[in-house]
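With one protein chain held back, the other chains of the complex are shown just where they sit.
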Amino acid sequence: MTRRIRVAIFLPALGLFGVLLAWALVGIPDFGHYRGPYGYLLNRVALPERHMTNVVTSVVFDYRGFDTMGEEFILFAAVLGVVLLLRQGGREQPDELNDSVGSDGVRIGGVLAVGACVLVSLWLIAYGFVTPGGGFQGGAALASSVVLVFLVSSHKAWSGVASDHALDPFDGVGAGGYVVIGLGALIGGLPFLTNVLGPGVPGTLWSGGSAAFVNWSAGMEVAAANLILFTEFIDEYVVPLAAGDTAG
Amino acid sequence: MSVFPYLVAGWICVIGLYGIVTSKHLIHLALCLTVTQSSTYVLLLAVGYVQGGGPPIFKGVKLGTTAVDPVVQSLTLTDIVVSVTVLALILALALDVHDELDTMDPDRIAELQG
Amino acid sequence: MSWMLPLPVVIPLLGAAVNVALDHVTPRWLHTTIALVAVTTGLCFSIIVLVHSMSGETLHWFGGWTPRSGVAIGVGFAVDPLGAGFAVLACALTLAALLYSIPYIEAATRNYDALVIVLCGACCGFALSGDLFNMFVWLELAGVCGYALTGFDIRRMSALQGAVNFAVVNTVGGYFVLIGIALVYARTGALNLAQIGRTLSGQHPSGLLIVAMTLIVCGFLCKAAIVPFHFWLGDAYAVAPAPVCLIFAGIVTDIGLFGVGRVWFTVFDAPFGSHQRFVGDALLWLGIVTALVGGAMALVQQHLKRLLAFSVICHIGIMLVGLGLLSSKGVAGAAMMLLAHGVTTGGLFLAAGLLGVREPVRWTAGLWFCGAIALIGPPYVGVYMGHALIDDAAVELGRHWVQPLIWLAGALAGAAMLRAGAQVFLGLADDYDHGIEEGRDGPVPYLATITTVLVALGTAVSVVPGLAQRVVRGADRFRDRAGYANRVLHGIPMKESAHLPVVLQPTSTESLIYGSAALVFAVALAAFAVRRPDAARTRVFEPVLWPLRQLQTGVIGDYVMWVVVGTAVLGGVWAITLR
Partner (left out) sequence: MLVASLEPLQYSIFILVAIAATAVVLTRDVQRQIVVNGFYGILLVILFVVFAAPDVALSMLAVSTVGYPLVVLIAIAKGRAK
């Protein structure tokens, strides 16, 4: 089938699809007039019952914590998949790759920046139950800040920070920790993922109860998973480059 | 025009699909997939929006203040973080295809496959 | 005992996490052991859950968030016998696949076991869940595992292309489901299936609901590979390693159909109940077309696993016919067929895998023919009981024309398998490219034993006394929207029901005749194709199938185009008929 035939069949179908979609969308209650009841109920009860000021995080890690466990495992499985695909055939690590950034100023500034970003990320995870943030956002931010190490220093420094030997345990423990906390409640005779330690003190680090631990394990998992992913891609990029250097 | 935000979400979905079908490059295709996915974020958040409502965070705000729906936000935020890994998975497949066939044009790939 | 419900899901997931955490410090045999233990534990618990779900308490609210005055505030598992049975099947087939993989998959392949058991957990979660978004999460998880498992066998280029097509089509399908969920949420403000159904009951069918249903159903049908969403399946299943194909064919494809059934009988039955004929008929026709296309395409394949892939499409189509009849017997027929087909086809994929290990042996040939006959379904063999129940359901609704069409489709796929068996296993033709990667390791007796167990179980499904009656009872519960909502939202237990007999389900004379005729037809067609291959190819197969093959281009743009076309057409048809 040529491209022209494909587009000729596709455009009318897409038009019909769009019309149907629009027909559905105009049936939604007017913008800004959400009718509930789910969200309104949670907004009402989350603070009094769970002592968490950030309702979104309480939904993510407490009310619908089981969904989040599934999402976390999507991350986990996708990373396993990327590793499986990119690490086929046991790629060699380059011995030495002279790609360090020349200026000391850049390096010092970079290290400071990395430190600051890491601190902000940890703060995002820790105070997720109080202010915007939480394990998912903080974990992603943490991984992003560690990638800065690669950008401001050398590949050598990077591979010291992010090797799969160091990261895989975090990945596994983060994902497994979530399940173990859930199972803990189950062994105690309560439903899976029951928040046994809550409610905590509103506005503090411990406002989450045991959901705070869930939050931290999710943060660990998200950060480790993203870092493994970035490591795999960076190696994919750097290693052939290094091989090219030595050959040329 | 108070359904305008939903229609924007619908448009993003449709244009993303258009990009996927007409794409000539697997990386382009993967990014179009993320565009289609972003339509779900826009739609979900628009659905849960309350006019005049603040974020569902009651830190320094009296409980009972009008706030938007927290559920759609929780559904969206995990999905966004996950989307990178799924994108990476598809790109990893695309890279392996490229290693073998030296092309990322879906039409050419099918041709070379026979 | 409701504490057991999460275990078939979380134990495999925990096993995978432990495997990865210990990745660099422990040997491979320990990983395999952990995986096997996790899946076996999941299997045991899912069997207990199945037994209890027949009568007892079957709810689990995660985090202890029970509904308040009919509003669900957490995620819940609500298990009925069909869901629990699906979880049992998922764990059992995964166990078989893992055992087969021990010698079959290279030891160097890291993370393989972990991905397989996460896939198992995801499928169980999908079957047990009572929450729309939670179902979506498990669907995505199963998808992500699936893409990676398809593409990792990198020695063959086509594996990658199959995986890319699989990934893109199913990702688009997933977005459709999510948009549908957003629409439903906008209307009802709920994610719990029972609560959505309750909110929508008595509501007038609106454009929003019609399109939401279209999107959710089409997203699920992408996973189930129903025409015209099916193109990716041939590409993907033909290239995945044999044990992975076993899991795909047995459970991953089927969760799409399961999802369609689940959302219809708990949610959309409420607003569209008075128009259910139109919904059912659309599914019925999609199913018939899928079955015939799958059967016909199977006939012309020269590649063993591709042939099996099209046979999967054929049988998925027949199951959709059963589902589309929307009656208890129809659903039960689909479930019986799912069981028999999943186990048998899985066994056949493993038999195909055996070819790569050693020279073809006669024992394998016997297995292959046994499995092929089980998939045709002569009286009381293999898929027969599923066929017979669907027949009964069709007759009850006055649709006699359904029977010959689906029996014909099954016979076409069966003929293709008989022909391939004669050519590949008995060596009646040399030019048959069976498409199996040679050079696998593994002790043949060990692998053949697993294969034999699966084929034997699949063949014997129809003669298990009392099974069909229990599946029909399960289907009754699967369809009971009001009872489901009462149990989930208000904790009202079900009524005590009469004890079921443990005897063979009687079937109609028509089914007996059709079953026998299908076998005769398949054998005759296969014999013709083997004896006069050129005549068969040039006069019969090629002219009929040329257009179908032209569509199977392998270009991802074409496949996504068909997804949009299918969704738009189905949505248009429902927009006209359901208003």
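Letters are used for the chains, namely A, B and C, taken in the order the chains are written, and counting of residues starts over at 1 for each.
Throughout what follows, contacts are C-beta pairs under 8 Å (C-beta built on N, C-alpha and C of every residue); 3 or more make two chains touch, one makes a residue touch a chain.
Just so it is clear, the model here is predicted, and its values are computed rather than measured.
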Exercise. For the chain omitted from this view, which of the shown chains does it touch?
Worked result: A, B
For this session: Just the residue numbers, please: which parts of subunit B touch the chain that's not shown?
Result: 4-5, 8, 11-12, 15-16, 18-19, 24-25, 27-28, 30-32, 34-35, 38-39, 41-42, 45-46, 49, 51-57, 67-68, 73-74, 76-78, 80-81, 83-84, 87-88, 91, 94-95, 98-99, 102, 104
Exercise. For subunit A, which residues reach the chain that was dropped from this view?
Worked result: 54, 56-57, 124, 132-134, 136-137, 140-141, 143-144, 147, 226, 229-230, 233-234, 236-237, 240-241, 244
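The criterion applied here is as follows: only the chains that are shown with their structure count from here on.
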Exercise. For the chain pairs B-C and A-B, which is connected through the larger number of C-beta pairs in contact?
Worked result: A-B
Exercise. Taking each chain's centre as its mean C-alpha position, how far apart are subunit A and subunit B in Å?
Worked result: 16
Exercise. Using CA atom averages as chain centres, what separation in Å is found between subunit B and subunit C?
Worked result: 28
For this session: For subunit C, jot down the residues that touch at least 2 other chains.
Result: 133, 140, 144, 147-148, 151, 154, 179, 185-186, 191, 553, 555, 557, 561, 564
Problem set entry | Numbers and ranges of subunit B residues touching at least 2 other chains | 13, 17, 21-22, 43, 47, 71-72, 75, 79, 82, 86, 89, 93, 96, 107
Problem set entry | Complex contact set, residues of subunit A against subunit B | 3, 6-7, 10, 14, 17-18, 21-22, 25-26, 28, 30-34, 36, 38-40, 42-44, 46-48, 53-60, 64, 67-68, 71-72, 74-75, 78-79, 81-82, 85-86, 88, 130-132, 134, 136-137, 139-140, 203, 222, 225-226, 229, 232-233, 236
Problem set entry | Residue numbers on subunit C that touch subunit B, as the complex places them | 133, 140, 144, 147-148, 151, 154, 157-158, 160-161, 163-164, 167-168, 171-172, 175, 178-179, 182, 185-186, 191, 553-557, 560-561, 564
Problem set entry | Contact footprint of subunit C on subunit A as seen in their complex | 1, 3, 6, 9-10, 13-14, 16-17, 20-21, 23-29, 34-39, 41-42, 45, 62-67, 69-71, 73-74, 76-78, 80-85, 87-90, 164-165, 168-169, 171-173, 175-176, 179-180, 182-183, 186, 189-195
